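Removed from the display is one protein chain of the complex; every other protein chain stays in position.
By letter and in written order, the chains are A, B and C; residue numbering begins at 1 in each of them.
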């Protein structure tokens, strides 16, 4: 941490900052410029409160040197984490594809979708039983009945299940049926929920908050990991910007940035990141070309009748077409699918 | 709801859309332009899924006519809602001021702060016992011990308490000690939490998500209200933008916009909305001038030693100074304080 | 400037950075942490290219210490700049109000508006003869004919004129008729234009780019000032955010921030900052409460017939009503109007 003092600040202010920092067990190193003094702080700055020091008299700014996350960082673990689900390994050479409807609506709908996406080459089945909807008047999901449908379709098709968990008290229930727990974009900073899934042993797909920075995403992963659960898969799903033609803006830069900063696998959700089915294929190819370890895609047998997100869902034959094209891109970047 | 068809779309597509909409119990009205047909949908469109219709063949766009919130809207209730806490009425002529530290740190800190803010004219005491922090390594709040301190200080000073609740299972505990439940910015769309506080009988201060629209804020209020609890106070606390000089951007427009759209009281948090104590006074005066019904302000006896948010906390004498100036502005716009 | 090296970087990289910086005439100061070395650079860092140093081997990050603007900064000139137009002083105790239509449409329209806003207490008349419109098919302004109308109305009413200049080659023409040159939001970084108005002797109202930071606004003022023209009035006019209910988001924080950072006068445009006439009064009162030195407001005798921006224009009687209310707020913060 570097503390930049104001121009020509009084010696007493400087002394107070130094003694405060040293009192908390850090060493300091002063650098006297022409107009300002700069204090270098030596030690693990994550334990020091930036805000409070910033507030001391004579302090102009505090600049962190270290990143605030640790277990998630590539400095801590240089090699890629690998997370295996039913033999499909996130973080390896293969691009893992999860596909299925936004919401579980019926056994028939899930079975039909599962068979179609499996046929097209998907590795896991997605489907929501608990749905966070911005309106209390919208369909809120089938709840446990939906989880049972998912489990039965797993039985029939062999596809493992990823499904969302929205509240701490749902974790135990969902864990009984699911293979991967999904934390949705609105819950990325629901710390009570992160703590509970961190205490479980389940793989977690953590979606980036639509309003969260890359660093905040890694801090939320750190919450889960610091509770003991290191099986975290990160998901870029589009961020909110001023552009309104698309539902969200896919932050494709986040893929290589995350691969630099962390050892955790990184997947992309091209359905939410665009909000329009006509764009999903292009976004999926871009994601894989940029280095994503996987995709999570909305597929529905009849999008115009879907109870949620029909606008961005692919029909099964479009998904098969997309898989064929994504496969070629995956091979061009040295991956399989 | 208005459905705009694509140029020169086939009659079969048009028929399919009309029959879908009518099957769900709505009436339709066709308007034939030179190049396009437009379908007006008559009925309560909140029950119709825009996305699914958007996805039908031949549909270009779907435009909602009604706003998606109802109980919270001024159309539903034209007169201002008034919410009284210990005789202080949110939504009336008086501007209600809540003040106190970000976190409860000790009995002495809370007592000293409470006496100071009461002396300066504050009406309620704020202080967090459960703290949502972006890092798992930061101070997470004192928990129930903090709530007990708040209750004791209420006993001693007569100031009622507003404090944050972060998870559904905390609601019962916090309700035992607090007078107003605060939902923080990261939990504005934590629907499990909204449902539980909606089933309680407690006044709720609902903070706008730092990247949520005004409409989404009202939809979250609607979640609480549709569960039976109509005592919702809305709080503008700054939104996330590209500007980085301040922690957030105070969306001052939101104050008159909300007063137009809803009957619920609207307060402003100038501390988070700026992130710098030097700006809090100006932001508070602007908020009251724009029509806010209240303020929630961070005050700490020794900000440089605060365990959180010291950077944006006022010292008690600065808060007293601010109150004196805000009072003049309140009077200039026909309010008291 | 502070250069933070990567963890455990080679001595050769460190030497190369030090010798590069010293070669350009700066002194350096090394600070050795546990894992990293930090290089303090002593001298006027504005002359050093951050990007290039950032790109050197072994460099992790470069942190500026000084602000990049100089002539515009309060460090350079601690006392408020005062800019007088026809006896009305921007940057003094009086809040200066500029009012008039978006576009000059006819002599009658300008005359009627001028008389009405003068009667209500406005100090200058605004009106655009050259209009930047996002569509080439929209009304582009009356050009020189519009300037002549403005000059004639000044003759008749005594109100001085502020009007927009869009291109370097228009500056001479507009200068012949106007009293204040306005640089619009889309031209805040039109450096060719800034350079030309910087070489003139005319007061300039510089509008913040709708997606420019406060620092960039000050850098654009610096362009004008470094050409010799110090008569710059800054204008906050709303920024672009994800919120779509209003046309822009008024960044009210920018007012006290600018008053801290710079000695230049700061005014607010509540019409563009909201985009809706019903919000203009509240935004104006907030601006004055926050410390603005002036307002620039759109007023049109018949907004529904306006050739541009009718949606956000006040009718004259509404403007008079607004002025009465703003006056009370101005007095409450120790200003006149």
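Keep in mind that, in the parts below, contacts are C-beta pairs under 8 Å (C-beta built on N, C-alpha and C of every residue); 3 or more make two chains touch, one makes a residue touch a chain.
Not measured: the values here are computed from a predicted model.
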item: Sole contact to the chain not displayed, among C:53, C:206 or C:255; value: C:53
item: Absent-chain contact - pick from A:194, A:279, A:304 or A:337; value: A:279
item: Hidden partner chain, touching residue among C:11, C:79 or C:135; value: C:135
item: Residue among C:179, C:222 or C:236 that touches the chain left out of view; value: C:222
item: On subunit A, residues whose C-beta touches the chain left out of the figure; value: 211, 213-215, 239, 241-246, 249-257, 260, 273-274, 278-279, 282-283, 285-291, 325, 328-329, 331-333
item: Chain not shown, touching residues in subunit B; value: 2, 4, 7, 29, 31-34, 36, 38, 40, 42-43, 63, 65, 75, 211, 240-242, 244
item: Hidden partner interface residues of subunit C, rising order; value: 20, 46-47, 49, 51-57, 68, 132-139, 166-170, 186-187, 189-193, 209-212, 216, 219, 222-223, 226-227, 240, 277, 303-313
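One rule holds in what follows: only the chains that are shown with their structure count from here on.
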item: Rigid-body rotation angle, subunit B and subunit A, from Cα fit (steps of 5°); value: 180
item: CA centroid of subunit B to CA centroid of subunit C, Å; value: 31
item: Centre-to-centre distance between subunit C and subunit A (centres being mean Cα positions), rounded to whole Å; value: 39
item: Touching two or more other chains - residue numbers and ranges from subunit B; value: 211
